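Every protein chain except one is present and positioned as in the full complex.
Read from first to last, the chains carry the letters A, B and C; within each, the first residue is number 1.
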Amino acid sequence: MSGMTDFANPAVYIVEGLLVFFILWKILSARRGRELFIRRIPGLSVLDEAVGRATEMGRPMVYAPGLSGLDIVGLQSMSIMSHIIRRAANYSTRVIVPLADPVLYTVAEEVARDAYTTEGVPEQFIPEDIRYLTNEQFAWASGVVGILHREKIATAFYFGAYAAEALILAENGQIAGAIQVAGTPSITQIPFFLAACDYTIIGDEYYAASAYLSREPTLLGSLVGQDYSKLLMVGLVLIGVLGVTLAAIEPHFPGLANINELFNKYFLQYFPGSA
Amino acid sequence: MGYLPDFPMALLPVSVHGKMLAVYIFGALMAGAAGLVALMAVPPRYRKIVVVGVTFFGGLYFSLEFLLPHQPVAHIPGSAGVARFANSLTRAKPNIADWAMVIASFTLLLGTFNLFAIHSRAVKKKTEGWYNSLAFFITFFLILIVGILKDSPVSKLGPGAAKGLQSVCTSLYGILFDGFVQNLDATMFSLIAFYIVSAAYRAFRVRSAEAGLMMGTAGIIMLGLVPVGAWLTNWLPSTGLLASLRLENITYWLLTWPNMAAQRAIEFGLAIGAVAMSLRIWLSLERGSFFDRQL
Amino acid sequence: MVNWLAANYGSIAIWAGALCTFGIYTILYKENKFYRFFEHIFIGVYGGYGVYITWHNIILPKWWRPMTSEGLWWWIFAAVLGSMFYFMYSKKHAWISRVIFGLFMGFAAGGIFREFYEGYFPQIGSSMKPFSGSYSNILSVAVFYVVLLAAMSYFFFSFEHKHPAVKNTAAAGRWFLMIGFGAMFGATVMGRMTLFIGRLNFLINRWIPEVRAEAQSSLFWIIMPAVVLIVSTIGYFVFRKSQKLEA
Partner (left out) sequence: MRFLIRLQNIDRRILYVLVAIVLSVPLIIRPAKHPETVFPEVRKTYDTIDAVKPDNIVLLSVSWGAGTQAENDPQMQALMRHMFANNTKFVVMSWSLVGSELSYQSGMHVQADVNKQRSREGKPLLEYGKDWAHVGYKTGSISAIVSGLGENFQQVMKQDRNGTPLTELAATRNIKNYRDIGAVVDLTSVGLMGYWIAYLTTPKHIPLIYCPTAVMSATAYPYLDSGQLSGMLNGVMGAVQYETLVGQADVATDASASSWALSAAHIYIILLIVLGNLGYLVARKTGDRSGGSKLG
């Protein structure tokens, strides 16, 4: 019988079960007050510096959450936005947030209003600065490009889901003379942010960002749990490598055939053209 | 539309016709409104429970649909019932997807109010560039109205006039969609061709080993992918050890080994990140601006 | 009029397309009023199109018609649920929108188990590569593991990258990631250039033949110079003015 089916199999229960266990375990232990360590993320330490620069120049900033909707990526972006707006509120620097998703727009408005209120300056909140432009990729990009130039943006933050428009924004931000910080889980766009922005947060660091900025125990715990989960994946891979390599050198090693067959059944085989 | 087998609605008819339909729709609307009023009346300390519960059940559906065994397991009593339940969850999936899509589509006007507010203020106050905002309104409503009219025949005007109106609307829609929408989109997209040139030129300076490495790889791949690359190292033999130094072979090796490994490393990290975030949202453990709000 | 429009809307669309193309391309020189105008048209036309297409593709065929002509009266509940989003605008009852958000977030979150399984289990499996075969294959496999493990170690956050073993691995990981990003950049240049090729194809294969065809009529020679004159005059003032502002 084929191991790969439409639905869960024993390997799913074990591996995904362990992932869930590690993450929940670390979250709960962090919530109970265990101290957890997170390494420095250079791209994130620079956020405050970038806010400071806009203040010095007396010009507004743009925080663009990309094409994110109300999903995992979009909500992470909102956490980072909240942090930046709170810093900006301290210095009375304007933050313009152009959005490409109507639902996320309503969330952003709430989050921004809250951020200003938390910092004790609710009067600084300008509803028009949280702008819904359109939900079409390039129409949105053309609108943001317009804002970058017309508002003479000093600092631009790009945190969220991005596609081809990433480079259009980053190049125009560069032309407009803005300091730019970017972070996206959309792998394909990272090289362009790396090329055109001053600081770029790579891949997974995006998810670490909100934990790093807020120091919230739940998020820190989750991050540690994620590290354990990655170790699990590395471990699985290493056991597998050992198995298949041994099988290539010494095919009659006891028990080896069973292990390799197990891995094959659940992880690898039954694909047309797989090696 | 076979929704019934999976939704026990024995008390009420699935579909009604004629005058009764209006009655039913009206009744259901009233029931829905009553439900909303009831929600409004929920005291603040129970609100969190409602939100947490709804989120949990939303996630539970898709989790169980995947995780429950869809075939009875031998020697385990009750597994046949579980499998039957799991299969009914799977069958309901297209219906759930339809409902989710329709409900989500009602958000279409959500952001539009904000857009209208900004641009109508610009037009009213005649701020600089107000005519642009006017152009925004004109094009917005033009394509919307023309689009709707071209699909729905206006029979009251008489057949001739209605046909003429429809023909005009179809033509106008063609101009707006083929002429404006598509070309604006493609042109905006193609700006990247220019920006990538200036970005590469400016960014790829050997400031650091990192930048050098990125630049070197990009350069090799750029040459190796196009016919010129093959032509540049044509003088190398096409078989044997030296063949592996041919640009197209280096390119392919870079793409399939180091690049593949790097991509996979990033993807593994992101996948675990997504699992963790999904768990936190599902179980309402998430913290952060949006989730910490008082309800 | 009706017939003329029906016969010529294709040509008008091509002309509009060429106009939009040049209008947007002016941003390559600098931000200017032409661009602003086309930017607003873009947002407007796409906003209207978005509403129309949602109506045409989803609300009409999947909601209104089943409800009214097939008599599936309970679809009206979808509108009730959809209206919950709009409670966002109410100060007092904003939390009701959170209920429907919660439902959607729950849906998205619950799918992760399947997505992880179908997406990444085969990836884990195919990462189990034997060190066997030819020397070149063994070398490639070794490179694969070095890059994979080093790059993954860069994404460990919960311990300080201070221990020399970790520090060097993570630093090497970042380097290897740069190889990946360089490869992506190189591959992407090609794709991005093709986008402009697409535009050139439009101008060369669609617009220029259109211009040629219309150049047969005498009206063209009356209208065209006038248009060119007007556009270039506006262009002159637009760019001159913005230059002054910047200096």
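The criterion applied here is as follows: contacts are C-beta pairs under 8 Å (C-beta built on N, C-alpha and C of every residue); 3 or more make two chains touch, one makes a residue touch a chain.
Computed from a predicted structure; not experimentally measured.
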Contacts of the hidden chain among displayed chains: A, B, C
Of B:Ala86, B:Ala193 or B:Leu285, the residue in touch with the unshown chain: B:Ala193
Of B:Leu29, B:Ala100 or B:Leu236, the one touching the omitted chain in the full complex: B:Ala100
Absent-chain contact - pick from C:Asn8, C:Asn57, C:Ser132 or C:Asn168: C:Asn57
Interface with the unshown chain - residue positions in chain C: 28-29, 53, 57-58, 62, 114-115, 118-119, 122-123, 125-126, 180, 183-184, 187-198, 200-201, 204
Sites on chain B contacted by the missing partner chain, in the whole complex: 93-94, 97-98, 100-101, 182-183, 185-186, 189-190, 193-194, 196-198, 200-202, 204-207, 215, 219, 222-223, 225-228, 230, 248, 252, 255-256, 259-260, 263-264, 267
Absent-chain interface as seen on chain A, which is shown: 2, 4-6, 46, 49-50, 53, 163-164, 175, 179, 187-188, 198-199, 268, 270-275
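Methods note: only the chains that are shown with their structure count from here on.
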Whole-Å separation of chain centres (CA-atom averages), chain B against chain C: 11
Centroid spacing, where centroids are CA-atom means, of chain A and chain B in whole angstrom: 17
Residue list for chain B, restricted to those that touch at least two other chains: 66-67, 107-110, 112, 115, 184-185, 188-189, 191-192, 196, 200, 214, 218, 263, 266-269, 274-275, 278-279, 281
Numbers and ranges of chain A residues touching at least 2 other chains: 8, 12, 16, 19, 72, 103, 106-107, 110, 133-136, 138-139, 142, 167, 172, 187, 191-192, 194-195, 202-204, 223, 226, 230, 233
Chain A-facing residues of chain C, complex: 24, 27, 31, 35-36, 38-39, 42-43, 46-47, 49-50, 85, 88-89, 94, 97, 101, 104-105, 108, 113, 116-117, 121-122, 124-133, 145, 148-149, 152, 155-161, 177, 181-182, 184-185, 188, 192
Chain A-touching residues of chain B, taken from the complex the two chains share: 66-70, 86, 107-112, 114-115, 117-118, 121, 184-185, 188-189, 191-192, 195-196, 198-200, 202-204, 214, 218, 263, 266-270, 272-281, 283, 285-290, 293
Touching residues on chain A, where the partner in the complex is chain B: 6-8, 12-13, 16, 19-20, 23-24, 27, 72, 75-76, 78-79, 81-82, 99, 101-103, 105-107, 110-111, 114-115, 128, 130-136, 138-139, 141-142, 164, 167-168, 170-172, 174, 185, 187, 191-192, 194-196, 202-204, 206-207, 210, 214, 216, 218-219, 222-223, 225-226, 229-230, 233
